[in-house]
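This is the structure I have questions about; it appears just below.
With one protein chain removed, the remaining protein chains of the complex are shown where they sit.
Now for subunit A:
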Amino acid sequence: MVQVNGGTVALGGQQIDRSIAPRAARRRRSVMPGFGLTFGFSLFYLCLIVLIPLSAVFVKTAGMGLDRFFDVAFSERVVASYRLSFGAAFVAAGVNAIFGLLIAWVLVRYDFPGKRVVSAMVDLPFALPTAVAGIALTALYADTGWVGQYIEPLGVKVAYTPLGVVVALIFIGLPFVVRSVEPVLDDLGADVEEAAAALGASRLKTFRRVILPAIAPALLTGFALAFARGIGEYGSVIFIAGNMPFQSEIAPLMIVTQLEQYDYQGATAIAAVMLIASFLLLLLINLIQIWSRRRMEG
């Protein structure tokens, strides 16, 4: 478009095509009003609410000295909590990647009664307050609960164990995978699948070799989003975790524990570690998105 216009202008020399004139004028000065106001306000509000308060974590951490930082941020008990938070979030995101893909597939490809209700249900974890989810899951998996009473005799203890943390994070993370994969699965043309079938590939082989590579970036994005959410999750986890030191304490709980002991430095040091982890994940998610966009265009 720009090239064509440029060509016309060059050909016509001084005679500028009338249809191009407004476009050329706009390039010099936008007719749209309000840039100063909206951009200024957005930036001010972003700094006030998000950037300056977040920077407090790093400024306070920088002021405490390296020795003290490592003492509190990587004490044995805190490291155990990172292990649980990251480990449980990873396992839960993995479970969600598998079942989230399956649910997205069923919602996009098949028709069944009540499909709309099921689709709306998938967003429940986004809408249900985390504390409510937390006490509900605990009630379900306690030894007298609807689920707990059947699985505890089998030797599976969920409530007040690390497994409970995983269950809560499965609940919290599921919609991230389903909602990431759904639109990509929906956009996937039938032609490639037909071609694979015509070449004699079985349905399973088509899925593995054609469909899965196409949706891989979306699935990975969903996994990363669920994982990132799981690391920081607090409300749904603390009720079911049991919060035993070295066993079922999550990293966000360690921050709260430090705060309750008025150890602000300790809390800040752990928060800095968690913030850096989430920034790295955010970077990774953005890279996945750039990669997938390049692949789509290429």
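Going forward, a contact is a pair of C-beta atoms (placed from the backbone, for glycine too) under 8 Å apart; a residue touches a chain by one contact, two chains touch by 3 or more; residues count from 1.
Quick note on the criterion: contacts and distances are computed from a predicted model.
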In UniProt, the chain not displayed here, chosen among "Glycolate oxidase", "Sulfate transport system permease protein CysW", "Pyridoxal 5'-phosphate synthase subunit PdxS" or "Lipoprotein", goes by "Sulfate transport system permease protein CysW"
Touching the absent chain in the whole complex: find that residue among A:Phe69, A:Tyr82, A:Tyr160 or A:Phe176. A:Phe176
Of A:Ser248, A:Thr268 or A:Ser292, which residue touches the hidden chain? A:Thr268
In the full complex, which residues of subunit A touch the absent chain? 30-35, 37-39, 41-43, 45-46, 49-54, 56-57, 60, 99, 102-103, 105-107, 110, 112, 116, 118-133, 135-137, 139-140, 145-147, 167, 170-171, 174-176, 179-180, 190, 193-194, 197-198, 203, 206, 221-222, 225, 228-229, 231-235, 239, 251-253, 255-256, 259, 264, 267-268, 271, 274-275, 278-279, 281-282, 286
